[in-house]
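Just one protein chain is left out here, and the rest sit where they should.
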Amino acid sequence: MKQIRKVLVANRGEIAIRVMRTCREMGIATVAVYSEADRTSLHVRYADEAWYIGKSPSPESYLHIDHILDAARKSGADAIHPGYGFLSENAVFAERCAAEGITFIGPSPEVIRQMGDKISAREAMKRAGIPVVPGTEGVVVEEQEALDFAREAGFPVMVKAAAGGGGKGMRLIHNEEELYPALRAARSEALAAFGDDALYLEKFITTPHHIEFQILADEHGHTLHLFERECSIQRRHQKMIEETPSPLMTPELRARMGETAVRAAQAVGYTGAGTIEFLVDDTLQYYFLEMNTRLQVEHPITERVTGVDLVKQQILVAMGLPLSFTQEELFQRGHAMECRIYAEDPDNNFLPSAGKISRITEPTGLGIRTDGYVYEGYEIPIFYDPMISKLIVWGSSREETISRMKRALYEYKITGVKTSVRFLERIMNCPDFTAGNYDTSFIEKNKACLESSETCRNACEDMVIIAAYIDYREKLGRLLESKEFQPVQNRWKKTTHIHHF
Amino acid sequence: MKQIRKVLVANRGEIAIRVMRTCREMGIATVAVYSEADRTSLHVRYADEAWYIGKSPSPESYLHIDHILDAARKSGADAIHPGYGFLSENAVFAERCAAEGITFIGPSPEVIRQMGDKISAREAMKRAGIPVVPGTEGVVVEEQEALDFAREAGFPVMVKAAAGGGGKGMRLIHNEEELYPALRAARSEALAAFGDDALYLEKFITTPHHIEFQILADEHGHTLHLFERECSIQRRHQKMIEETPSPLMTPELRARMGETAVRAAQAVGYTGAGTIEFLVDDTLQYYFLEMNTRLQVEHPITERVTGVDLVKQQILVAMGLPLSFTQEELFQRGHAMECRIYAEDPDNNFLPSAGKISRITEPTGLGIRTDGYVYEGYEIPIFYDPMISKLIVWGSSREETISRMKRALYEYKITGVKTSVRFLERIMNCPDFTAGNYDTSFIEKNKACLESSETCRNACEDMVIIAAYIDYREKLGRLLESKEFQPVQNRWKKTTHIHHF
Amino acid sequence: MSVEIRIKNRLARVELLERNDNLLKIKVDEMIYHVDLMHTTGGTFSILEGGRSWNIELIPKQEPRKYTAYTYYETYDVEVIDAEARYLLNRGGGGPATGEKSIRSPMPGKVVKILVREGDAVTHGQTAIILSAMKMESEYKAPFDGKVHKVHVGEGDIVEGNQPLIEFEA
Partner (left out) sequence: MSVEIRIKNRLARVELLERNDNLLKIKVDEMIYHVDLMHTTGGTFSILEGGRSWNIELIPKQEPRKYTAYTYYETYDVEVIDAEARYLLNRGGGGPATGEKSIRSPMPGKVVKILVREGDAVTHGQTAIILSAMKMESEYKAPFDGKVHKVHVGEGDIVEGNQPLIEFEA
């Protein structure tokens, strides 16, 4: 067994804190790394140690392998957890860690490389007999190849970047006229985003469900799955809401897809926590989409229904320990749902909204978990992802979960920047969503239901007017800020005598 | 079915908010009531409506039946949830609600009366064949009766108030010399606390376990239990930590005690949520102690391992609905533990610490729930209970739960008043506690382990000194308070250039 | 002292009629309210009105007398229009009118690309500048047919919210 005593988390934001929390529970010391913009970020304040790794743009810090390994050396960390994003699926980084004698908490560099290239991943899956979406055989070099494939498979088709992720270099093509311009745009976007302009085409599954299976595998040949996550609610090709169980799922389909996911992971000799993403069409046919060789943003919903701490399992596997439970011992209890809270303006094309957080009230109580990282007074940097928090809710049924999510969103108040909270609330009230009748086109299809609507009566406006009036009057007096409640213009009194009608 | 559309919560603090949260999830409007001291308390701000019910001392507000019913009438509430404490076990209040046509969310006045009088409760249990602690036959009128009983049962014995609760009017008596003074003291305390000086005596079970069973019963003859809670960690006869499953429990004992608890509830025709408290001695003999005819403070740990929202069940039962699950469908998953956060000084005899909350950082993340009510700037009133929050932690095993609780307590920061947080952390590190080897005398027996000890090294002191020094220097400049992090004496700069070594 | 307050498209006249510590009698347009109002100096308000409980957060904007107001349900832009503001409005200054001839950054971000130079002729809707913030790039377009009057920023610059980037002239 490789003992792990000190973990450097090569990430920032909520996931850095998420990982450090489990480390703390396991008695493992934590090392934060931070860019210039993140000196006062919460992960720096939470960790036992914190080391500076460069300027704010991520290529100079969170993507800079030398700087991170330097911090690992200085701090004496014996393992690195990459989180998600940044270097988490970078095979070179995993190799460099190994060369330094530092345990990389994730699968082998070979597996990362194989599954990171979407084309080689498709090939590996096809060899293992896993169904994949019909697509081009490897990278499209000549534009004519793309046209041939599209004519054969039938429009619409999707062009994707081989090195892709996060919707970059991805274009939906409806007809022949769109094909060549889309290829060129995708190629330049892919080059800019990944430094690699290799593209491939796939048949586009119309209104598919995006369903993924959580995998855990140890170094002793045990591979198991922790059931599915339904991730079809997306905007700009990014997930917004995830839930488990999927409203689409049947016990038979779950068993079949779970078995396929395990086979897929075994086919590449996977170790650690990973995710097999599938597209599922209206006839419940499913196709391998890609494998994420890291922790997913939405991993908490799986943790909630299975009771398994996935970060702890990652660390135990990285220590070389065998999994302590079997497939038969795993089961889902109740229903869990995650809402991603983005700093963005849903009423203005989801434009990111950087700025300073004024006040936060987080929901708590039965069935509520929040994984966030911003605090009052924190200035959200412009350099990184706009996701500031995840709200994870559990209920004994899907219905109870949605009711509880609505309550939690009602309680959730973040002021100072625009957020997706109210938009998420509107989703919870859309009949298609509550009926579990949705696919990846949900947000597009439900524009009317998702429009901002005045839910508060006239009195609400009047009360806001009264508050603004009083604040304006009081500001004329310019008093110091305080969090204590006080009656109007009476602050110099030590004890306030409260009057009642 | 009696539809419930608007619930008045006749309580304050965390439990008022706890109840309102479930009401909100069920689409039920909420009405808060508040005393003078509670105008800006969180339950007032959380509710849809809020009505003033009198001066700060509870007899003039939260215990004042007329004022509360008046608020119910004015607001048009069709049901009242009493929470715990205050009027929750007051049969007259339940009767008055019924007379007004308002649904009292709890058992019938008859059951409250019968179980509220500890002597009649004992009698009812004895009739139903439930084991009770050997004690006097009814109220002790003559002091001689007490002496006779004590001599027969053997010292030590416990004197208790018939109307009792919360440790008031309770005295442990070790020998004959102590008997009469203790009786007199208990009698005057009982009179002051409950307006009733009736006393009875019980044999004192030395180092017992305090284990209780959660009961749910509907109006259609279904009664079931939701397993046990171990509540033996107490200070001043008040619970401090609860957990489920009990480290003492075996599956056989659980089945037997659960069945006894159901029988006890059935014997009195119980409806709603209630708790049967047992004492369990070293030989695993168990005795009925009392029944609480209301929600318990520690109900969340049962919610966490069973997945049942107990407040929701209370409301559904009060609506006249049958329970929607059976005993066979219930099971405990993993382990849950609650730590009560009191505003008090554990290093000074648990003296309450009223005052203003400066800053709060609450733990969040996997397996953490907090039920609290204080906020930054809130002044804790002197009139009510010092409990300000409950920290409920779940883990897949007892060991994982304790590790997670330690992590959560580490993260929990409440400044401005003294709290039990650090003391609870010390309990988590006591070998007797981690081994699950404890009874009601734990705190007494583990004085050495529970003493404040410096865990931080010298550097910690030096860093505090540096912080104080800088704050002192900066205060000479007198700037406005802000939550934004800034470097030293550089606040007028809009964008700070961060330097690094 | 009566002032006007703008909320959405509404202009409401507010007047405090009576005050007794936390108890206010206050007129909003034609409605008279009796409210029990407590607030922190940080802008958190607890208002009780006819039994109804309201929680409101007021976050001041950079411009004086302007707020973003949050209730549990809604977010509002609110502006207090007092004598000074009315004077400025009448003078035609201080308003957002000047913004119409220029592109301003809607939020803090980084200038990725500038597609026009000073003196260039532009057509309405032509992309002039690309900003990036939080992994998302956004294009900003010329507001009318005309000429680029001034470019205030360079590629790679970090910009604040509401900073003028490019000015145009007809």
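Order of writing sets the labels: A, B and C. Residues in every chain begin at 1.
Rule of thumb we're sticking to: contacts are C-beta pairs under 8 Å (C-beta built on N, C-alpha and C of every residue); 3 or more make two chains touch, one makes a residue touch a chain.
Note that the structure is predicted; figures quoted are calculated from it, not measured.
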item	value
Visible chains in contact with the missing one	A, B
Of B:343, B:405, B:427 or B:443, the residue in touch with the unshown chain	B:343
Residue of B:213, B:384 or B:438 in touch with the missing chain, whole complex considered	B:384
Positions on chain A contacted by the hidden chain, ascending	31-32, 39-40, 44-51, 74-75, 377
On chain B, residues whose C-beta touches the chain left out of the figure	166, 236, 343-344, 350-355, 358-359, 380, 382-386, 410, 413, 415-416, 418, 422, 454-456, 459-474, 479-491, 496-501
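Keep this in mind: only the chains that are shown with their structure count from here on.
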item	value
Distance from the mean Cα position of chain B to that of chain A, given in whole angstrom	37
Chain centre separation (chain A, chain C; CA means) in Å	32
Junction residues of chain A, two or more chains touched	410, 480-485, 498, 500-501
Residues of chain C touching at least two other chains	22, 36, 38, 40, 42, 46, 52
